[in-house]
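Missing here is one protein chain; the remaining ones are kept as they sit in the complex.
Think of it as A, B, C, D and E in the order they're written, each chain with its own count starting at 1.
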Amino acid sequence: MPVINIKMTHEDGGATKEQKEELSKGITELFAKIFGRGASSAVVIIEELNTDNYAIGGKTITQIRNEVKK
Amino acid sequence: MPVINIKMTHEDGGATKEQKEELSKGITELFAKIFGRGASSAVVIIEELNTDNYAIGGKTITQIRNEVKK
Amino acid sequence: MPVINIKMTHEDGGATKEQKEELSKGITELFAKIFGRGASSAVVIIEELNTDNYAIGGKTITQIRNEVKK
Amino acid sequence: MPVINIKMTHEDGGATKEQKEELSKGITELFAKIFGRGASSAVVIIEELNTDNYAIGGKTITQIRNEVKK
Amino acid sequence: MPVINIKMTHEDGGATKEQKEELSKGITELFAKIFGRGASSAVVIIEELNTDNYAIGGKTITQIRNEVKK
Partner (left out) sequence: MPVINIKMTHEDGGATKEQKEELSKGITELFAKIFGRGASSAVVIIEELNTDNYAIGGKTITQIRNEVKK
């Protein structure tokens, strides 16, 4: 307890093994500090998605990144 | 707000970039029309799954598609 | 197929039964129009969350709504 | 490992404590039997939803149950 | 981007408004520090569950807490 699920876009080669370890460890420690439990049982799941598959305000991240570049 | 997550099977070559854009835009507009908010902040996430990994009534989509073909 | 999950904040008395029906029907029709399947099997799940439990950019919707009011 | 999430409708007074225990135990044992792991670390999360908030084929379970009753 | 979903048990009166704000802010800052994006667009969703509805290793948290008390 708890289960923490992160859905992020796969960009710039994707999250590295080290970044995933840092994120998993950091979120677990943060949760345990705030709630006083979960240090050994927290589950962290990271899912990376193509920028075509994640949209904000009706535009995909692919579309948003392309607009910024222009 | 809101977050809308779509889990669908990857069939016939998978959803195209254009279909994903149309789905993201359409769902966001529909939500905003009904609830009067979310037009700029709605998040849409599309996840495609192998037909072996999605089952209805205890049978995978792979099994269901094969039965139909017979 | 597909499964569509909507997580939205519970505001202004919450989504009405009619709004939920309209959203479920509208998303299902939109999906079926784009992909040519799912009209009878699409699952739509709507989850409403307290505005303290949904944050954007590190601020809860409660905080964001209060800032706007000021 | 794994994390198993069940989203079901809240009907007939809802799932009892005993049903939830039986489901959690049964799914964990089934997974461990098939994959040879997870017996002590599987997480099972059960979420119950109002029948207005769960739709199949564009109709909410409330609508579907009412049609059956007629 | 990203969307971060936390499913935790509702215990000891539940997470306070301040704890939810701290968690939302802390996770968003951690993610932004590691990946260099998401500071203004990260979505954090916190869901609290009855201890009967969350199980580890085939036992609900209710069962686990009761065993510890004995």
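Simple rule for what comes next: a residue touches a chain if its C-beta (ideal position, glycine included) is under 8 Å from a C-beta of that chain, and two chains touch if they have at least 3 such contacts.
The structure displayed is predicted, hence computed values, not measured ones.
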| item | value |
| --- | --- |
| Visible chains in contact with the missing one | A, B, C, D |
| Touch list for chain B against the chain that is not drawn | 7, 47, 49, 52-60, 62-63 |
| Touching residues (missing chain, whole complex) on chain C | 1, 3, 43, 45 |
| Contact footprint on chain A, counting only the chain that is left out | 5, 17, 20-21, 24-25, 28-29, 39-48 |
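The rule is simple: only the chains that are shown with their structure count from here on.
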| item | value |
| --- | --- |
| Duplicate of the B-C contact set - from A-E, A-D or B-E, the pair where over half of the pairs recur | A-E |
| Chain of greatest Cα-centre distance to chain A | D |
| Separation of mean Cα positions, chain C and chain A [Å, integer] | 21 |
| Chain A residues counted as touching two or more neighbouring chains | 1, 3, 7, 54, 56 |
| All touching chain pairs, where touch follows the definition stated at the start | A-B, A-D, A-E, B-C, B-E, C-D, C-E, D-E |
